[in-house]
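I am attaching a structure below and will ask some questions about it afterwards.
The complex appears here minus one protein chain, its other protein chains still in place.
Chain naming follows the written order as A, B, C, D and E, and within any one chain the residues start at number 1.
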Amino acid sequence: MAILTVDMRHGRTDDQKREFAAAILDAVSEATGEPREQVFLIINENRGINFIEFGQHLPEYVDHASR
Amino acid sequence: MAILTVDMRHGRTDDQKREFAAAILDAVSEATGEPREQVFLIINENRGINFIEFGQHLPEYVDHASR
Amino acid sequence: MAILTVDMRHGRTDDQKREFAAAILDAVSEATGEPREQVFLIINENRGINFIEFGQHLPEYVDHASR
Amino acid sequence: MAILTVDMRHGRTDDQKREFAAAILDAVSEATGEPREQVFLIINENRGINFIEFGQHLPEYVDHASR
Amino acid sequence: MAILTVDMRHGRTDDQKREFAAAILDAVSEATGEPREQVFLIINENRGINFIEFGQHLPEYVDHASR
Partner (left out) sequence: MAILTVDMRHGRTDDQKREFAAAILDAVSEATGEPREQVFLIINENRGINFIEFGQHLPEYVDHASR
């Protein structure tokens, strides 16, 4: 069992989360041989300002184009 | 000092959180000999869709019966 | 499914970890109604000095008495 | 690169988060020699009741005085 | 920037970690549009017994066949 946590800004649509999760489950399953159903993922969300990267607080996530 | 983090879906009532936390503090205290006050717990909440288990996104948590 | 992580110092015996885990699984299962098998726990270990509590680095864990 | 995560109650103002983050980036940069831009910080927020410390659920954070 | 953490048992070879990481970076990059270099991953390792899944402590990881 692989348990992954990803820290991301609020704002992705449910569809974007589904697409994101599917890509990770496939990738981890293929790389480790674990069945997809044995790959757990937690998407941990916070506001943009809660992420400080390269010395900068991130802006809130804006979905520029629907997927 | 034991510091525990639990990842859960939004939606539990405050009473359910109190009951949950009390059970964990008691269990950890009894199993480790640490006084209850030295067991810290963080309940980290996200929406249901942010949890992918057994290949599925979880539905939002619904409190079927009051505690 | 509840996924818990506990941060602890290296040094507990395997038996102590079993006792600790069993107590948590029982407590969470009882408090949430989730079956024991649906409560996942990760014991994340580091050296004592890696824990700074109350302004102090912890000593390495020493098992004073067998359980 | 140092990646820090801090668990805090909802309720700090954006300015308080900026001040907090700046202080941590400076401190980590100075103590490790890493440039400030290479120190990443995630502020992970939850409600007060989600924090159990010293056997008590915390109240919601209230900003007693503006900074 | 996406920051992922995966909790896994000790025991994968460095090559397995490279293959695993490459698969995740590609998947996340493709699903989110972020450049691969902006996807950070931390592989957090502990002994098998530190993972309790489905009510069982995991055995230590054994690499059945080289990749």
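Keep in mind that, in the parts below, contacts are C-beta pairs under 8 Å (C-beta built on N, C-alpha and C of every residue); 3 or more make two chains touch, one makes a residue touch a chain.
Quantities reported herein were computed from a predicted structural model and do not represent experimental measurements.
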For chain D, residues in touch with the removed chain: 1-8, 16, 19-20, 22-24, 26-28, 30-32, 51, 53, 58
Missing-chain contacts mapped onto chain B: 1, 3, 40, 42
Touch residues of chain C, complete complex, unshown partner: 7, 44, 46-47, 49-55, 57
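By definition in this document, only the chains that are shown with their structure count from here on.
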Contacts common to chain A and chain E (chain labels): C, D
Chain pair with the higher count of C-beta pairs in contact (A-C, A-D): A-D
A-B, B-D or B-C - pair sharing over half of the A-E contact pairs: B-C
Chain D and chain E, separation of their C-alpha mean positions in angstrom: 27
Centre-of-Cα separation between chain E and chain B, whole angstrom: 25
Multi-partner residues of chain D (at least 2 other chains): 40, 42, 44
